[in-house]
Each structure stands twice: as structure tokens, then as C-alpha cells.
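Left out: one protein chain. Kept in place: all the others.
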Amino acid sequence: MAHDTHIHVRSQAEFEYTKKKRAEEMRGHLATFAIMIFLTLIAFTMVTAGFSAYLIVPIVLLLAAIQVVLQLYYFMHMSGKGHGMVAFFMFCGMFVAFITILALVTIVWW
Amino acid sequence: MSSIAQKKGFGATIWDFMTTVDHKKIAILYLISGGIFFLIGGLEAMLIRVQLAKAGNDFLSAGTYNEIITMHGTTMIFLAAMPILLAFMNAIMPLQIGARDVAFPFLNSLGFWLFFFGGIFLNLSWFMGGAPDAGWTNYASLALASEGKGIDFYSLGLTISGFGTLIAGINFLVTIINMRAPGMTYMRMPLFTWTTFVASALILLAFPPLTVGLFFMVFDRMFDANFFAVEMGGNTIIWEHLFWIFGHPEVYILILPAFGIFSEIFAIFSRKRLFGYTALVFATILIGFYGFMVWAHHMFTVGLGPTANAVFALATMIIAVPTGIKIFNWLLTIWGGNISFSVPMIYAVAFIPSFVAGGVTGVMQAIAPLDYQLHDSYFIVAHFHYVIVGGVVLAILAGTHLYWPKMFGTMLSEKLGKWTFWFFFIGFHLTFFIQHFLGLMGMPRRVYTFGADQGWDLFNAISSVGALFMAIGVIILLVNVVLTSIKNERVGNDPWGDGRTLEWAIASPPPFYNFAQTPLVRGLDSVWIEKMDGNKKGMIFAEPLGDIHMPNGSIIPFVISLGMFIASFGALYFLDGDKPWALAVLIIGLGITFGSMLLRSLKDDLGFHITKAELLEDAKGGNTDGH
Amino acid sequence: MMKGIKKWRLFALMTTLLVFLAGCGREEISTLIPAGKVAQDQFNLLILSSIVMLFVIIVVSIIFVLAIVKFRRSKMGEDMIPEQVEGSARLEFIWTAVPIVLLLILAVPTVYSTFDLADVTSMDVQAEDGNSTHLTVNVTGKLYWWEFEYPEQGITTAQELVVPTDERVYFNLISADIKHSFWIPSIGGKLDVNPENVNTFYLEFDQESSELEDGVFYGKCAELCGPSHALMDFKVKSVDREEFDQWVTAMQAEPTPAEGALAQQGEELFGQDGLACISCHATSGAVTASGVGPNMATFGDRNRVAGYLEHNEENLKNWIADPQEYKPGNLMPDAASLNGGNELTDQELDALAAYLMGLSVEE
């Protein structure tokens, strides 16, 4: 642990390059955000518009799922380098979450 | 017990342990407190068996009996078996992967103290108006109706110790993911490390539902919430689901590390590489995975409907396959080996038929329609003691003998060890084998007495005699520990002579900084590889000798946990009205906890360095504890 | 049909074997001596699975014993280093495949039986006269006693279930308080008695209980429900259909007044002007309301006092005087508290006992 931080000073070109890359990434995040707002709008409008519940429920759930994927993969960088184990455990967690919810909505009230 | 104890005064030793963040010392703390809880749980088991020794016995009253079985189950599972396994994980796993310490030494200590205070809190219920009495499963309708504070002790105590366990689980996972020595790929990790990994993953994902369930329980009982209050629309089956979503993975949290310990033992004492290492690893992962999909097999009689019952029955049966893979790979490991029957190996060998017997009754229970008969009968009690005592407890006893030299630098007596084994093993089968038939003969579990007219007298009496044998075995073990510590004959790195993994390449007990130089791992069973290559040291190094960075000890984890402990008493009583002090206690307790957390985050604690010179000095003097 | 009988012979053989092994549980209560279709099905599953499990254990044991006998160090020599075998794909395949096959053998009857035993579709089937073709009993679990209501017959009894033999009897189960579980081991597996929902299943009684030594099957509560969980027993009388119908008729009739001075004094004490026991305990079988305490209409016919004590006046009097002593945590007030704080005299207890023992619908 003693030797794990050696300081690496980047060349100006390297530095400019990463900076540009980051700025681009940030624009991507802005777009992601716009999509999330848009999805939320759709969800709320659908409900207020009063379509049939059979139509709305699957769609709003799908929209929520998309939003979550956006959050996890873009804002939280879950696809980034060094996130292999992270993704694995998050998926395990989601799996357990899923069966828990499935069980309690199906086999509690008979 | 160790050399440190003799050099320092008693007070200083205590302080040392209270502030330690060293995984090896924390392991000792886990072992001692888990051991004491095991004795308490065992004592409760003896009381159960005395009460049931004859029909119509009135040794214990009905209410007391329910408290005792509840505390027996809870203590054994949460406060004895799991912590003792955590002790071995702490002591051995970082050494096996060649790490300097665990990923979060501070949290490691916090995890221990939370478990410890949670356990003490739970057991104090005996002296403060009655222990919990709704069974270790604490089913909601009974728990809500239970008078007194017992159930609140249960909920709060398990919440606290549960947080401790969760922290330990995260800590081990990160350690294994990040801190492996160079060359220690996942598929070169010793099996005990693998099982630690999977068990920790189960802890990570199984404890949250329990915590949530316990919160509901607290809210329902103390704040008039209605999660389980039927007349207010609540539903008690929710508790059953949450409990078992936790509860079934929990039994694999117990058995997987036990499998790990036995895997090490089979290889060492057969002097042979584990047969089908890859299969063993994947079987471990599969068991962990399936473990989450079968919980409703504890609820076959609840009335979930035939579809749910059939699905869960089939899912449960599947677990027999990976478990069988393990059993047969172990058999093939000893097959063609050169078996030395030292005490750990005797346990390992005895484990196989015992556990298989328990496992196959598990599969019988998985047959849902048959389980309608077996459920909540003594057949179940027989099943789970066969897997737990025949699996987990045998592993704990084996591990205690196997790793005692590594933890304390001296060997437990082989002779007394064999006496313990025979008493315990015979007693175990005597106690529990016959309980299968009691169950089939119609005896329900959790009955404080039974009438003489039902034909269960003889078998119960035999069962109680068996328990006595087990107690004698345990007492011999205690004698063994005391005598060994008095004699204190020091041993070298590899006292069993056939060590295969990294923990056997380091001094017993290891210096507080573990490996002075991080080892380089060249394959599975790295020490064995080096030995076969004629490298006497048992390892080669991945780095030159240099300064080592170490974390400082800290009393803060202790204080944080103490604060929670104090606050729990306040939480227990502050709604009572007649106890105005309770609110103050609650606030003071929380104040201590949050204050010390704040202190921790404000004060930078950057640790210290051991210099190369000191390390060289150490190596020369053979001084192992670094002081 | 022939084939079926042959199968039964094999099972009978195994049965004797197992019963022998089990040191013969009592036939009133042992799952090993099934006395009805459901228990028989479950027993067959037990035998089938035991055979499979025995096979597994034997295979493991053989390998195991051979290994530890053949490869001990005393034989192999102190210094011998065994070959470090990595594994074998073929063996892995075998011990994956064989257990799967064994499990499939178990899986088929498991699924079949799970659905079969849960099949209550014919419960509400009605015969031409508008009555349903099968008997239905509503069971309510209460703190340490059982109530059995026969909705179509309009009668209620407690603690002792009376059922006809050789037909399907359907049960609706619900709890009035804490979760219980309804179990008659020799007749069939248990089903939980939850506070929030009605559970339904069926049982069949193939044997008349009068053939048993004790004259009744034993039933149990199988789910921890408080201090007296162990004592929450009930009994089952299975009688042929004719006798059952007679019993129903007798239950529906007005109870006959108590005979004899002592019993009449007891009736007085039991009534509103005495201790008011009657406000919790009905004494007529012809009620459908859910009672606070057990219905006493059949008390004299019972096999046990309080579900588990021997059926005699002594126990009855002890029980009335101090119910908490016999079933801790039960909801019956002790006699003194009903009597303005005074203990009942022996004479009063005698009277109550005489009255209660006289309550009967069987002749």
C-alpha cells in the first residue's frame, strides 16, 4: 500500500485530450438527462390522460426501467473499466430484488 | 494464550484487543465470544433435552421452555456458528490470498463489536423481564401477541448484530476482490477463500430482507404500525417470506465456509490436490445462487397453493446436485491419497456420512406433499441438526484444531482431541438419529412436554442421553484448550507438515503485518508448488523488502457499538411512559454513536509505517508480534 | 388393478420394515401407520424417497469406506507423495447426471401429489337435492382449543372432531388469533391455520376410530402458538356414515335437561345466574356462532379433558378451579374470578362436574 500512488504528470497534449474527452462525455450526460426528463413526462402524461391501466402499467414500468439503466450506465458509469464485479453484484442484487417482489405480489394473498 | 499476553499486563492486553484493527486479533475476539455463545446455546440445548427426557416432565415451565428454544436457536445460529466461522475467515482468508490485512480494518473491528454488543443485548433479556419466546423464526402473529419485552430484545439485538455481520461480509468481499497477491487469480484461490467469498455474497444479499422484517416488527410492536396486524389489513405471511428469504441463504452462509474448511483438510491430510477444483468452485457458486430461490420450502404448509409449492419443491431438489458434486469430489480427493488421521481429518471424514444423511432428509422434505407430514415435526429438528451439527459444528471443531496453531502458535492435544471427537460424534448420532422417527411417529417440534400415552418416551430418553455425550465431548475440548495454553509449546510455520496454501508459509502466529514481502503466486496450492520445487521458504516474493503501511488501532469502533447498545435500552423503554429516563438513555446512546462517527470522519487517521530496518530486525530476532 | 395391488404388496412389506424400525409408533398418531388416503399417499412418498436416499447413502458409504481403508498412511508409508490428480470430466458428468435422474424419479410423483392433494374443486359440487355431496367442516383454531363447525348441518362442536369414514371430508381452516397448524398424523399432513385467510384441503378417514385402542385418532397443533402449544391437542372420531348421521341429528336436537339434583345444581351454576359460564360456552350443538369458549354439547362423550387430560371428574374439577395451571396462557378465567373472588367449594365443583359429564349426544 505504500507504493500505490506515484504521481504521473501528463503532457499538455495528453491533458488537453482527456479534457476534451470529458467535455464530450458531459454533453452526453446532458443528453441523457434530457431523455430522462422526457421519459418522465411521458409517464406522467399517460397517467393523467387516463388510458387503460393494462396499457399504462407495463409502459410506465418499462420507462422506469429505461431510466434506471440510463442512471446506472451513464451517470454511475457501471459499464466503465473496473466495474466488472460491481455489475455482477448489482445484477445479483436486482435478481434477489426481483424474486422478492414477485413473491410478495403473487403468493401473499392467494 | 499467546506470547503477547505474557509480555503485557492484563489491562494492556484488554485495551489492545479493544482497540485492535488487526484481522488476526479480531479473529481471536470472534472465536472467544462465539465460543462463549456456543457454550450458552449448548447449555440451553441441555436444558431442552433434560426437560424432554421423560414424559410430562416439569423441570421447565411452558413459558420458559419457549424462551429457551428461541434463545437456543437464535444464539446458536447468529451468535455462535456464524461468528466462529467469521473468526476463521478473519484469521485465515487474508493469509490465504497473501494480503497484508483486510480491505477495511476499521470496519472489521466495528463489525465485530456490533455483533458482540448485539449478542450481549439479546442475552440480557434473560435478566430484564424475559427472553423472546416466539421461536427463532419469530412468526409474526405470535410475536405481536407476545407479552413483555422479549421480542423487542430479539428485534433490536439482531438488527445490531446483523449490521455487524453485513459489514463483515462487505469487508471480506472487497478484500478478496482487491487485495489478492500478484498471481493469485480467482481460479487459484484456495477453496476456503472461495467459500468465504460466496458466503459473504450471501450475507450481502440475504441480510437486508431480515433487517427490513425486523424493522417492521419493531414498528408494529412499538409504534403501532400495521404490517402484520391482521385486523388492520396487515399480513403475517409477509414476515414469513422476508424471514425465509433471509433464512434459507443463511443456512448456506453457515455450511459453505464449513465446506471450505473441509476442502482444505481433505487436501492437506490426504497430501493431495483437491480433485476437481474447478467443479468444486462452480458447485459453491451454484449452491449460493440456488440458495435464493428455494426459501418457500419452509412454507409448504402455509397454503401458497400447489403451483408455488411444486415450483419451490423442484427448485429445492436441484441443490442436491451441486452438493453431491462436492461430496464426490472430496471422496475422490482422499481416494488415492495418503491419509493421515489427525484430529481435523477425523472430523472431516466423519462429516461426509453425517452430512449426506442430513442432506438427503432435506431432499425428502423438499417433496412438498411429504413435507406436509414432516413439517414442524421432530423430523425437521433431526434434519437440520444433522446438517448443522454434522456439517457446521464438525467443521468448527475441525477448524479449531486445524487453525489453532496458526492463530495461537501452539497445537491442541491430539489425544484429547480424539476423545472429544468420539464423545461428540457418538452423542450427536445418538441424539438426532432417533429424532427422525419421533417426527414420523407424530411428535411436533417446539413442544415443552408430551404425554406418556403417545409412545415417544423411550426415544426421547435416548436422545437426551446423546446430548449428555456431546456435552462431555465439549468439556474435554475446554480442558484441552486450557492445558494447551498452559503448556504453550511453540510450533513452526507448517505444523501439520503438509500445508498447501499460503497461510502455512508464514509464522504461527503471523507477525502483525502478515507477509513482510508480498508473495508471488505461481499456481493453485502455491506453497505445495514451492515445496515440490525445493523452495524451503514456501514462497517467492513479488516485491523487494520495503516500508509497510499499517492502520492505527482505534477505540472508536468499540465506542460506536457501545453507543448503539446503550441506545437500544432507551429504545426499548422510552415508550413505556413510566420510565422517563429512557428517552435520555436513547439520546445519549445515539449521541455517543454519532459523535464518535463524526470524530472518525473529521480526524484523518493515516496510519503508520513499519520501516525496512524494523522488518529486518524482526526477521533476525524471530519476533513475531512486532512489539 | 392387479398391478396396483402388487405395488401395494411391496409397500406393505416396506411398511412392516419401517414400522419395525420405528419401534412401532402408536397407531392413533403415527404417520407410519396411515389410516386414510392422504396419509397413505404421503407414506408412499416417504417409502419411495427413503429408498432413493438409502441408495445414495449406500453408494457414498461404499466409496467412503473403501477410500479410508485403502489409503491410510499406515499402508501408504510416511513419505509417499500421491499423484496430484486434477480431476476427471467423465466422473464429474456421472455424478451430475445420476443425481439428476434420481431427482427426476422423485419430481414426478411430487408434482402429481402436490396438485392432487390440493384439489378441492369438488368441494362445492352439489347433489340433486341442493346439498353438497361432501361434508365440509369449518375449523377455527383458538388459543389452545379447536372449534369444528358443520355449516350445512348447522352444528358446532369443539375439541373432538366427528367425521364419517370412507368419503372425502373438506376442511376450511382459519385462526381466530395466533397462527396454528392442523395436523392429524395418521390421517394426513398438516395445513396451517392462518389468521388472515381461509385454507382449504381434504382428508379421508379409512378406518373407524373405535377400532383403535384409545377409540380416537390424535390431532395436534403443529405451529408454535404460545406457552400451551404443546397441549393444544384434539381428538378425532371416525364413524361410518350412518352413525355420523345419527350423531348429527342428536347434535341438532335440543339438549336434554340435566338429571339429578347435583347435576341440576351444576346447570344452575353454569348458567347466567351462576358463574355465567354459558356466556362463553354454548351447551347446545345446534349453533353456528363462533364461541369464545369450546362448545360443551358433547362434553360427556369426550375422550379427554382440555384436549389432553384423562377424562375424569377429578381432572375436570381441577381444570375449572385453575385453568392456568393446566394450560398456561389460555383465555379461560379461573373459577374464583367468576365467583366474586371466592374459591368454589368442593361441593360446587362436584356439581359442575356432574352437570358437564352429563352433557352428551351419544347414548
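We call the chains A, B and C, going by the order they appear; numbering starts again at 1 in every chain.
Basically, contacts are C-beta pairs under 8 Å (C-beta built on N, C-alpha and C of every residue); 3 or more make two chains touch, one makes a residue touch a chain.
Definition applied: contacts and distances are computed from a predicted model.
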Query raised in the report: Any idea which of "Cytochrome (Ubi)quinol oxidase subunit III", "ABC transporter ATP-binding protein", "NADH-quinone oxidoreductase subunit A" or "Autoinducer 2 import system permease protein LsrD" UniProt assigns to the chain that's been left out?
Result: "Cytochrome (Ubi)quinol oxidase subunit III"
Report summary line: Absent chain's touching partners (shown only) are A, B
**Report entry** Full-complex contact with the absent chain, from B:Leu242, B:Ala296, B:Leu331 or B:Ala567
**Finding:** B:Leu242
Report summary line: By the document's definition of touch, the residue of B:Ala145, B:Val174 or B:Ile555 touching the omitted chain is B:Val174
Report task. Since one chain isn't shown, list which residues of chain A touch it in the complete complex. Result -> 1, 4-5, 7-10, 12, 15, 18-19, 22, 25-26, 29-30, 33, 36-37, 40, 43-44, 47-48, 50, 53, 56-57, 60-61, 63-64, 67-68, 71-72, 75-76, 82-83, 85-86, 89-90, 92-94, 96-98, 100-101, 103-105, 108-109
Report summary line: Residue list for chain B contacting the dropped chain reads 103-104, 166, 170-171, 173-174, 177-179, 204-205, 207-209, 211-213, 215-216, 219-220, 223-227, 229, 231-235, 238, 242, 245, 601-602, 604, 606
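Methods note: only the chains that are shown with their structure count from here on.
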Query raised in the report: Which integer distance in Å separates the CA centroid of chain A from that of chain C?
Result: 54
Query - Residues of chain B whose C-beta touches two or more other chains - result: 235, 237, 303, 305
Report summary line: Each of the following residues of chain A touches two or more other chains, namely 109-110
Query - Interfacial residue positions of chain C with respect to chain B in the complex - result: 21-26, 28-32, 39, 41-42, 45-46, 49-50, 53, 56-57, 60-61, 63-64, 66-68, 71-73, 76-77, 80-88, 91-92, 95-96, 99-100, 103, 106-107, 109-111, 113-118, 175, 177-179, 181, 183, 185-186, 188-192, 194-197, 199, 214, 218, 220-231, 308, 328-329
Query - Residues of chain A that touch chain B when the two form their complex - result: 1-3, 85, 89, 92-93, 95-96, 99-100, 103-104, 106-110
**Report entry** chain B to chain C touching residues, read off their complex
**Finding:** 61-63, 66, 133-135, 139, 141-142, 145, 230, 234-237, 270-273, 275-279, 301-303, 305-306, 309-310, 313-314, 317-318, 320-321, 324-325, 327-329, 331-332, 334-341, 349, 352-353, 356-357, 360-361, 363-364, 366-373, 375-377, 437, 440-442, 444, 446-451, 453-455, 458-459
